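So the structure is just underneath, and the comments pick up after that.
Here the complex is missing one protein chain, while the rest keep their positions.
Every chain is named by a letter (A and B) in the order it is written, and numbering of its residues begins at 1.
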Amino acid sequence: VTGGAQRPLVALLTDYGPGSEYVGALHLAVAGRCPAAERVDLAHDVPPGDVTWGALLLAWLLPLAPPSATVAVVDPGVGTERRGVALGCAGGRSLVGPDNGLLVPAARALGVEHAVELRSEEHRIHPVPPTFHGLGVFAPAGAHLACGGALADLGPSLDAASLVEPPAPTARAEPGRVETAVVARDRFGNLALAGGAADLAGAGLEPGAPVAVTVAGRRHRARLGRVFADVSAGGLLVHVDSHGLIAIAVNGGSAAGRLGAGPGARVVLDTQQA
Amino acid sequence: VTGGAQRPLVALLTDYGPGSEYVGALHLAVAGRCPAAERVDLAHDVPPGDVTWGALLLAWLLPLAPPSATVAVVDPGVGTERRGVALGCAGGRSLVGPDNGLLVPAARALGVEHAVELRSEEHRIHPVPPTFHGLGVFAPAGAHLACGGALADLGPSLDAASLVEPPAPTARAEPGRVETAVVARDRFGNLALAGGAADLAGAGLEPGAPVAVTVAGRRHRARLGRVFADVSAGGLLVHVDSHGLIAIAVNGGSAAGRLGAGPGARVVLDTQQA
Partner (left out) sequence: VTGGAQRPLVALLTDYGPGSEYVGALHLAVAGRCPAAERVDLAHDVPPGDVTWGALLLAWLLPLAPPSATVAVVDPGVGTERRGVALGCAGGRSLVGPDNGLLVPAARALGVEHAVELRSEEHRIHPVPPTFHGLGVFAPAGAHLACGGALADLGPSLDAASLVEPPAPTARAEPGRVETAVVARDRFGNLALAGGAADLAGAGLEPGAPVAVTVAGRRHRARLGRVFADVSAGGLLVHVDSHGLIAIAVNGGSAAGRLGAGPGARVVLDTQQA
């Protein structure tokens, strides 16, 4: 049994919205310029302009990807002086998008081998729409790379150390306590928090332990576990989710609804008094 | 004119949400393990945890599918002792997913030829995320089957009679009357009900007949028809929809809005007094 030869692959992540015409336009631009390429939608429901969450998703998804060119666009600064960049990484993976931090965590984790600024007029769709560089600049660059084109064709090299650093939400752990914040909610009402297993360990919070979740001035009883069924139906679970982030869930329900909290809310996890 | 050789095909149905990173992760897992496969999104807007509706959709969609491996994940019990299964069916179609009833109506309609429990550690992505078996277990199994791998590679055979039965919403028909319930609403506000053409026939309700729809204690005048234009603009239509289910629609409007009803609401259809 063989999976067949790898075709060129273009992966797309944006905040354009599922099923939107902006996503459709990217697909057409890629299909027209690299007809051999498979196209994969990584995510398009990133909240508008949420570079932080887009960067976390890319860092989670890219290690799952075969050799590919990823076009990522969460670009509230489109049309300003921010650069467009393409990053060639280890394992035949490249990333294309705005230089606003979006690509950096994923690219660093893979290992950046070559970085360029997108300057080539040849690899653009003209006229470039002033508010839609995804179509005019990033998709054509991704198609070029997917079809085997050289990174150097896209523009001059740049120093990877000069890339804009991403906003980096972090947790602060001390014995018995983690201070953190909600970075995303999904459609199940699960809340993803800044920080991961290391922060829980740093606080000495152990699987199976009771833990208190304080958010918006209210304190809720929860339990640290691995799966939803580690708490009873309707119970509150703190766990490390599939993205590797600390997360709050309700078994069979919505943590966002239960806690009345969403992205940006500050959260304290601490040892729950009996 | 020829359609070309059939490529391997993986179809995906989940409650992960359109455009979500969970769907993107499934696509990457398949693209990495069976690069030759086409990937088709069957539906990703199944309400969270709604196994009943997911099962109805699969039973409707699978007969439309060419030979393929379908990965279906509506899995509120992920991480419990519920089994993961793969079902080989007639016509070169296989289904992979949790053993919670989701796959059963579609698989039985096609004809189950061989069933296995997903136990092979080889055909998983490690570490398997405790709350995301779609990525760790089901997608790799589907990719294996799509690329021509044997069902027996995935785990030990099981007796198809031991599969968990799906929740089966049913209608009760008697002369002049059908008692049923809403099982889904779509974005047009159409309400799909338990039951089909046989139940309407069993009640003696005939196309063209006036019918009363009682929901939430209120009785509404409607007409039994085939197409929206069988009632005047804004009128209430009862028909058999494209899924084969009894459905309520408003010509040019939203039945859900008009009736103030959604999934779970009990509905009585009966002969409308003049």
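Everything below uses one rule, namely that a residue touches a chain if its C-beta (ideal position, glycine included) is under 8 Å from a C-beta of that chain, and two chains touch if they have at least 3 such contacts.
If you're wondering where the values come from, they're calculated on a predicted model, not measured in any experiment.
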(message) Considering the complete complex, identify which of B:Pro18, B:Pro48, B:Gly92 or B:Gly204 is in touch with the unshown chain.
(response) B:Pro18
(message) Of the residues A:Leu13, A:Cys34 or A:Val51, I need the one that contacts the missing chain.
(response) A:Cys34
(request) Would you indicate which residue among A:Pro18, A:Pro67 or A:Pro167 is in contact with the undisplayed chain? (result) A:Pro18
(message) Across the whole complex, list the residues on chain B that are touched by the chain not included here.
(response) 1-7, 9, 11, 13, 17-19, 23, 38, 40-45, 57, 60-61, 64-66, 186-188, 226-230, 239, 241-243, 249, 252
(request) Extract the touching residues of chain A with respect to the undisplayed chain. (result) 8, 16-25, 27-29, 31-37, 39, 48-49, 76-80, 125, 129-132, 135, 143-144, 147-149
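Assume only the chains that are shown with their structure count from here on.
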(request) Please compute the C-alpha centroid of chain A, do the same for chain B, then give the distance between them in whole Å. (result) 30
